[in-house]
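A single protein chain has been omitted; all remaining protein chains appear in their positions.
After this line comes subunit A, so read on.
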Amino acid sequence: MSLRRVLFVLAWLVLPCALAAIAIAAVLFARQGGVEPYRMPHTDRVVAADAATLARGDYLARIGNCRACHTTRGGTPFAGGRAFATGIGTVYSTNITPDREHGIGDWSADEFAHVMRHGVSRRGALYPVFPYAHFAEVADADLDAIYAWLRTQPASASEPPSNRLEPPADSRRALVGWRMLHYRPRDARIDPNDRGRYLVEGLGHCAMCHSARGERGSLPPEGHFAGGRIPGIGWYAPPLDRMQLARYSDGELADYLRTGTSAHGSAYGPMAEVVYASLRALTPDDALAIARHLKQVAPAPLRAPVGTEAGNDPGSKGVQVYAHACADCHGKDGEGKPGAYPPLQGSVAASAPDATNALRLVLYGGMPVALDDGPRPHSMPPFVQQLDADEIAAVVNYLRRRWGGRDSALTAQDVEAMQGIVVD
């Protein structure tokens, strides 16, 4: 090829493509927040640490549930190391105790606020298992109170394990690419006086579990509170909207948040942990504000339609297993027993588009949250030793068809594939 021809191709074909690619990248980079997230603040500012501020920081850290993710079972609080299984590998939470070398002891208040708001620390961009999109909503004064309180916690020199991730996800630079595709900071923060919304969308970070995820673990707006399978945990989180929560009164929902128990059902799995570690501390006013906010959320576009297959032939085996193993407590017609056993009609286990929760509860049973100042729980026995996989599939199909309207067609293979208790 002659030099002229090469130059011609370059000028008319390659160059425009390259320029277009650069332009697109520039736009995407601007939309993920531009360069601001990558400029760590070097300012230092004294924050108040009086008793009232510390008490507020303690409360807010509790509602944000920092401790649950940043602590291993039985480990030093806030010393990190809890494993999070994600689609790209395992991410370990960090040490956020005041240790200067291993924790965040030499962070300024501004640096702390920057990391919470932007999801970028001095090590680079953070994996989005850290809910920075939500913490960006937290007011300055509240971030300062959390910062001040964390600094009063015992320092730990423990170093969490290194993340185990496949390339290219093991590179912090690749996270900038992820942010360009999937992270869109909001222009304005929520008014803290809109208390329910402020807590739900901010520190509460409810949408991390209760939303439908998009590509590469992203949280697209159309899936916000649409419900979905929680990555790496093996539980389904129901939608949070006015349809889903219609059976709860405001007061019932507020009580459920603080105790994990209600006339409509109890929290199990990850939600039980959230109640036990975090929401139990909610003031009655905050619990009510959250309940009121959630009960008026409009259903999301990606929300699965409600089940309509009720009355389908449930199969005789499911009927038999139900009568033998379940009806004593949950009632012949799935009506439950008030104050003891929840109804199955309309329950998340029966009506969710995903059979995961029903299957886990039948296999391994459960014990609702037992708080010293809450109701004494009624447990559900595990059936993994008493029923075989065929029987478990049959009874889950039966209860989901009869009380959830779901055309459930689990097989024994599905049941076996689901086995294994996830506790951490």
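Everything below uses one rule, namely that contacts are C-beta pairs under 8 Å (C-beta built on N, C-alpha and C of every residue); 3 or more make two chains touch, one makes a residue touch a chain; residues count from 1.
As a convention for this text, contacts and distances are computed from a predicted model.
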What does the UniProt entry say the missing chain is called, choosing from "Branched-chain amino acid ABC transporter permease", "CO or xanthine dehydrogenase, FAD-binding subunit", "Cytochrome c553" or "RNA polymerase sigma-70 factor (ECF subfamily)"?
"Cytochrome c553"
Missing-chain contact among A:Met116, A:Ala145, A:Val369 or A:Ile392 belongs to A:Val369
Which residue among A:Arg4, A:His42 or A:Arg73 touches the omitted chain?
A:Arg73
Which residue, A:Val47, A:Ala325 or A:Val415, contacts the hidden chain when the whole complex is considered?
A:Ala325
Contacting the left-out chain in the complete assembly, out of A:Gly103, A:Pro160, A:Gly260 or A:Gly405:
A:Gly260
Missing-chain contact, candidates A:Val35, A:Ala52 or A:Val423, resolves to A:Val423
Residue by residue, what part of subunit A touches the chain that was omitted?
72-75, 260, 272-273, 275-276, 324-326, 328-329, 340, 364-372, 376-383, 385-386, 421, 423
